[in-house]
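With one protein chain withheld, the remaining protein chains of the complex are depicted in position.
Labels for the chains are A and B, by order of writing; each one numbers its residues from 1.
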Amino acid sequence: MRPISFLSDFGLTDEFVGVVHGVVARIEPELRVIDVTHGIERGNVRAGALALLRAIQYLPEGVALVVVDPGVGTSRRPIAAETAWGHFVGPDNGVLAPAVAMMGGASAIVALEDERFRVPSLGGATFDGRDVFAPAAAVLAAGQAAITDLGPVLEDDSLTPLLLPLVEPEGEGIRGEVWWLDQYGNCQTNVSPEDLEALGVSPGDQVTVQIGGTEYDVPWQVAYGDVEPGEALLHVDSYGLMAVAVREGSAAERLNLTAGHPVTLRKLA
Amino acid sequence: MRPISFLSDFGLTDEFVGVVHGVVARIEPELRVIDVTHGIERGNVRAGALALLRAIQYLPEGVALVVVDPGVGTSRRPIAAETAWGHFVGPDNGVLAPAVAMMGGASAIVALEDERFRVPSLGGATFDGRDVFAPAAAVLAAGQAAITDLGPVLEDDSLTPLLLPLVEPEGEGIRGEVWWLDQYGNCQTNVSPEDLEALGVSPGDQVTVQIGGTEYDVPWQVAYGDVEPGEALLHVDSYGLMAVAVREGSAAERLNLTAGHPVTLRKLA
Partner (left out) sequence: MRPISFLSDFGLTDEFVGVVHGVVARIEPELRVIDVTHGIERGNVRAGALALLRAIQYLPEGVALVVVDPGVGTSRRPIAAETAWGHFVGPDNGVLAPAVAMMGGASAIVALEDERFRVPSLGGATFDGRDVFAPAAAVLAAGQAAITDLGPVLEDDSLTPLLLPLVEPEGEGIRGEVWWLDQYGNCQTNVSPEDLEALGVSPGDQVTVQIGGTEYDVPWQVAYGDVEPGEALLHVDSYGLMAVAVREGSAAERLNLTAGHPVTLRKLA
């Protein structure tokens, strides 16, 4: 019996999350389900994939049930993938790919087609989270089925990838983008401290952050406490990436940023 | 030991939901509580009743704890009802009635009056979710009490009903109403596919959806994938009812709909 970690864009207004918990409990009442988050923006596959990627190393090995699925009712495949961490269950639209890759790749991928492990439809559209993904996750977590029982095996390398941008040199700086704006307005980029250090920038230096046509000079500091309340800083965040933050404030508002925004960092001239 | 499924209009901003979980855990630490949803609009008994009705068949048999209770502090009775599914605990204001009826009706109904199974008041108004309903649900789920221990038995047929509209013929069409707008703006009606088929309408046909003085022509399709992103469709939803949706969009916004809105469907002339 292994735990299920459940991440979706279902929100908490309707009963979708609760019904998925119910389907799991009807299959095996002793299963634990951790709600990673259900606050992913509706249908935002990249945001879901990045949240899973940030979380996965902190989640107990078992089953990841991931439903961010703008293509429900189209031909994208519902799948399960087996990795060293455990099983990933969700749509094959890229949402699983980065976390599966971080866990060393999939040793088996199946399409969730076996009707024995689906909740029978009420005669209309499928609610795949409830009818396909939840029962697959539950039987895998409970050890009631092997992954190969759930449907035909696909080629190991066939997981649909998610294209994630790489950082690139730009003049005397490095160009990346905003990966993630958290609800507090902290802006995580895809730039690592090593990227900056390769440019001769060190903690304590002033850094020019260029966003569109605007430039901001912010200090690279270790902790929020190193600047005054209301001031901006560049720091290595708790995931090891360069992030722009405002102490007791919102960097997203201050710098007018959105996720996916290009950003260039260079040492203040 | 059976699980509790908990549905309310408490929201998640305050600690109301957590305190109910705490009361349950103090009575029996091993009890499982599934949060069905706490996002029901405040005091909207009909919305709570319909969410419970949609969810109940997916929830594990046990105890349903349902607190949508605009009449707290008035004379409405707190009750528990025994059914083939398990026990329903909540106010007798109609919120329980449709789900109890779907489960074949109640074999016993009691008023929750026995002080032994209430959390002692702090001297003011009762927070019935915490002080009356949660302990009743917990002792029933844990098997610490029989339903008849909780208070006087009421007549079996005495559950306050919830009046739900029926569909009616209107000209060459059928008149129903919007049951439910989910958070994505999908509009579930109370019209079944059989109702439409009785009018000679079939999947693939164009259907005229009349709302107030406005008419929309939308295709009856099986899946979102059958229309382009941004286009509307009529389909049988995952609960087996006719629903208007917009692929990757909001039908509620597009058609300017609210829950309870009358809607007439007929074959496009």
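Definition applied: a contact is a pair of C-beta atoms (placed from the backbone, for glycine too) under 8 Å apart; a residue touches a chain by one contact, two chains touch by 3 or more.
The shown structure was predicted, so the numbers you read here are calculated from the model rather than taken from an experiment.
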Report summary line: Given A:Gly43, A:Gly123, A:Pro193 or A:Pro219, the residue that touches the chain left out of view is A:Pro193
Requested in this report: Pick out which of A:Val45, A:Val191 or A:Leu241 touches the chain that's been left out of the picture.
Outcome: A:Leu241
**Report entry** Absent-chain interface as seen on chain B, which is shown
**Finding:** 11-15, 17-19, 21-23, 25-26, 29, 42-43, 70-75, 119, 121-127, 130-131
Report summary line: Absent-chain interface residues of chain A come out as 3, 5, 7, 12, 32, 34-39, 51, 54-55, 58-60, 182-184, 193, 222-226, 235-241, 248
